[in-house]
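Supplied in structure tokens, the structure appears directly below.
Of the protein chains in this complex, all but one are displayed in their positions.
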Amino acid sequence: MKALVYLGPGKKALQERPKPDITAPTDVIVKITKTTICGTDLHILKGDVPSCQPGRILGHEGVGIVDTAGPAVTAFKPGDRVVISCISACGKCVYCRKLMYSHCTTGGWILGNRIDGTQAEFVRIPFGDTSLYGIPDGADEEALVMLSDILPTGFECGVLNGKVQPGSTVAIVGAGPIGLATLLTAQFYSPAEIIMIDLDDNRLEVAKRFGATAAINSADGQARETVMKMTGKRGVDTVIEAVGIPATFELCEKIVAPGGTIANIGVHGTKVALHLEQLWDRNITITTRLVDTVSTPMLLNILRSHKFDPKLLITHRFKLDRILDAYETFANAANTRALKVVIEA
Amino acid sequence: MKALVYLGPGKKALQERPKPDITAPTDVIVKITKTTICGTDLHILKGDVPSCQPGRILGHEGVGIVDTAGPAVTAFKPGDRVVISCISACGKCVYCRKLMYSHCTTGGWILGNRIDGTQAEFVRIPFGDTSLYGIPDGADEEALVMLSDILPTGFECGVLNGKVQPGSTVAIVGAGPIGLATLLTAQFYSPAEIIMIDLDDNRLEVAKRFGATAAINSADGQARETVMKMTGKRGVDTVIEAVGIPATFELCEKIVAPGGTIANIGVHGTKVALHLEQLWDRNITITTRLVDTVSTPMLLNILRSHKFDPKLLITHRFKLDRILDAYETFANAANTRALKVVIEA
Amino acid sequence: MKALVYLGPGKKALQERPKPDITAPTDVIVKITKTTICGTDLHILKGDVPSCQPGRILGHEGVGIVDTAGPAVTAFKPGDRVVISCISACGKCVYCRKLMYSHCTTGGWILGNRIDGTQAEFVRIPFGDTSLYGIPDGADEEALVMLSDILPTGFECGVLNGKVQPGSTVAIVGAGPIGLATLLTAQFYSPAEIIMIDLDDNRLEVAKRFGATAAINSADGQARETVMKMTGKRGVDTVIEAVGIPATFELCEKIVAPGGTIANIGVHGTKVALHLEQLWDRNITITTRLVDTVSTPMLLNILRSHKFDPKLLITHRFKLDRILDAYETFANAANTRALKVVIEA
Partner (left out) sequence: MKALVYLGPGKKALQERPKPDITAPTDVIVKITKTTICGTDLHILKGDVPSCQPGRILGHEGVGIVDTAGPAVTAFKPGDRVVISCISACGKCVYCRKLMYSHCTTGGWILGNRIDGTQAEFVRIPFGDTSLYGIPDGADEEALVMLSDILPTGFECGVLNGKVQPGSTVAIVGAGPIGLATLLTAQFYSPAEIIMIDLDDNRLEVAKRFGATAAINSADGQARETVMKMTGKRGVDTVIEAVGIPATFELCEKIVAPGGTIANIGVHGTKVALHLEQLWDRNITITTRLVDTVSTPMLLNILRSHKFDPKLLITHRFKLDRILDAYETFANAANTRALKVVIEA
């Protein structure tokens, strides 16, 4: 089968690889119909993710059709259409029993990282019963690709951890794909204000179309002042960090209201300064989270009710044999205005 | 009346001052019977608290008897015995309406800071109805002095924010008075383990008497390794920072388990390093809080049921005219082994 | 001044009454600009509410302008435009300190019940600082009349108590004004389905316009079967009772899913049968609540953000001197199709 293979820092290729086999009774082999590329895949290609070794098929998102199911699989059978979760969950360990699938002792984020991933014609999904979700007939497959990772990540790490509430004030720092996914799902809770902060006017324009009530280009270094003016000097109830660098995290510290929450989504490569000398008495909460994908059933329900449209996030489409172009397009988002690119296998 | 007055960095004196008057219809004048000294009073004396200006009577803790009540006061009358909350709450502003009295727009921590405090024969308490608590006949006044600040602070900022649960594992970094108050109140939730970490063997010994299940002297730089060994490499569910310096906060970051909480109590004078490069995917929560004293009624109920003994925290007793000795004793805790010193007015 | 006065079961009149005076330092006299009639007023007129004695001015909803403020009032001054809460809260008692204003020991629902109410040119509001809410300039007064009672009641007793969640399934039994107010506010949480159940096709039609995803006329006695068919035999996550009779409450018991919640809003005059022989092992929750109006600030924020339109509930408008016609119209809703009638003073 064809597969996009990581070959070491800066190197990747579309290669021919053997179709995967069932290796444990709980495995499911899925024939991929659609997959996508995540910012994390770009991190791997830079060599930033040591757990992912050369030779690995990349990708942890996708929808497809069950090809084979191991003997202990009870929820799925060949022919079933499924969404693949980016998180593999054994369903039995101490973390899975607390619904913290991200830290599953034998799973977690392993797809396209410690085991071969979804940017291929077939993929082996361990713990199929607890790592796949059935697709109702007639559902839009493209929309569902957004449920593998980006929507649960924005919703769980940003919206749920950030305790977004009806009538509350939210700021999202970073209007990239994950920031925009957070913006879409934050609206499930009807906050009164969602302020989007970024350096790219195009993305801020997109954010306004997606429902942001205000957009701030922070290039002038005045983001804090602008937010304080907008909120009567109080700051915002929920600040969501969707970039992953010290400057943006520190901006979050400056604009959170007393009693508010900073929910971190960004993947950070270095420490940040936490100004406890200013924050120790402000009654704030800071959260971090690798997505658990526990909200996937809830998101499927909302999708079914047509309360929001995940396809808004999809800007480009490619066939699998043109996946290198897809990477090129996704990596140059500032020029291509790419958000999510869908790859059809 | 006699009062302990702050006279600028490094300077204080017991002076004669006029008895305070009612200035607003919600004021209550309280005749102090017992008060105490807080670590924050020492901070003021170092000049670290700019909101507290020379000439201020110090002190924000105490019990006493209502001397006069303003015309809008309905809950108290002269002669009533009361506990004074360290936080003054108007009961009406946006923060008070969210039970976040610490950020009351006209109150908060003002006693012995922005207005004259309790280390005196009389004190004016603004918003008396919502800043004082009645004492049942026969209750032990000394125990109740601990309810003004130290017990609600340990309980709210440490135990409640830290989400201590039956069967959970807790570490408290810092075995000073506030760490020990946290230790006492953490036991309301029956955690399986409470590990106390400090540099002072005497205080660790006290912690064991107060219910700690393990004590670690971190002087050898091996605290992290010791905690990891004790917890099967998992770390602890709740880490409570009760010191207020970068080294101790960073230790908290190292020993918190995935999914765990770091609850900060310490008053920090400088920023700390937050290692998001290690913590971004660990699903942790960090909280800060100035005590709201919303738990005071709950603590009074528990006290009434004799489930714990706050008097364990009291090591020394002085008359008001010897308050300078009390300060001396409290400030030299390493030698005097002082925890809380009670001053009788 | 003119006032609508209860004169005993079945009797009321528009009478001339003296303008009220300040009687406590926390009182505020409000000049009413708009008020409305509640189903509870009809109950009083039937003689069902013994706490309300003949001679009482009715009404517990309205907006107006501050005429006079007692000396202890700090949040409002003459000329301020205000929403009147149907619940008077002292802000100090054990219940107010738990944000359970409905059970305020000296307040609660007293307006138009134990003390004179809002269906008059002026009204005395006790505890003005904690029982009135400021209106921003430019806000629509008619919409705000809905914030006195009906919207917080639907939201707190139905939506919050019912734990409505994104993607969840909700049934509301009763499509009268309160059921429809619940329907409007349930949408703040983006449930996937809201099933409205009533006997009146007109009201069900209104419900669909207001956002219900399904409507069931229960006249055929098949409501349970229909709901079970719609939900794959599972039942609904949240059932909200908005009628107040045994038959509707028992319907709720039959359609709640395992793990679900029945949130009662209805005012019941008699006991109901609780089928614990069927429900003891179903992991359900049943809640009752008199509105606390703690959500009023949140509702004002959402209103300001134009996320919903409370004026949808208003069907008729009258001048105060035609209030008897307003009562007639409201009491004959089946014919007049009245939801809320606004009375302009």
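When the chains are written out, they are named A, B and C in that same order, and each has its own residue count from 1.
One rule holds for everything that comes next: contacts are C-beta pairs under 8 Å (C-beta built on N, C-alpha and C of every residue); 3 or more make two chains touch, one makes a residue touch a chain.
All figures in this text were calculated on a predicted structure; none of them were measured in a lab.
Residue A:T130 is the one among A:T130, A:S218 or A:T238 that touches the chain not shown. The residue touching the chain not shown here, chosen from B:I245, B:A273 or B:M298, is B:M298.
Only one of the listed residues, A:G39, A:G91 or A:P246, touches the absent chain: A:G91.
Of the listed residues C:K77, C:K98 or C:K319, the one in contact with the hidden chain in the full complex is C:K98.
Residues touching the missing chain, restricted to subunit B, are 165-168, 187-193, 213, 297-302, 304-305, 307 (touch as defined at the top). Hidden from this view is one chain, which touches subunit A at 25-26, 71-72, 74-75, 90-92, 94, 96-97, 99, 129-130, 294, 297. If you put the missing chain back, the residues of subunit C touching it would be 95, 98, 100, 102-103, 244, 249, 258-259, 264, 266-277, 279-290, 292.
Definition applied: only the chains that are shown with their structure count from here on.
Centroids of subunit A and subunit C (each the mean of its C-alpha atoms) stand 41 Å apart.
Between the CA-based centres of subunit B and subunit C the separation comes to 42 Å, rounded to the whole angstrom. Of all residues in subunit B, none touches 2 or more other chains.
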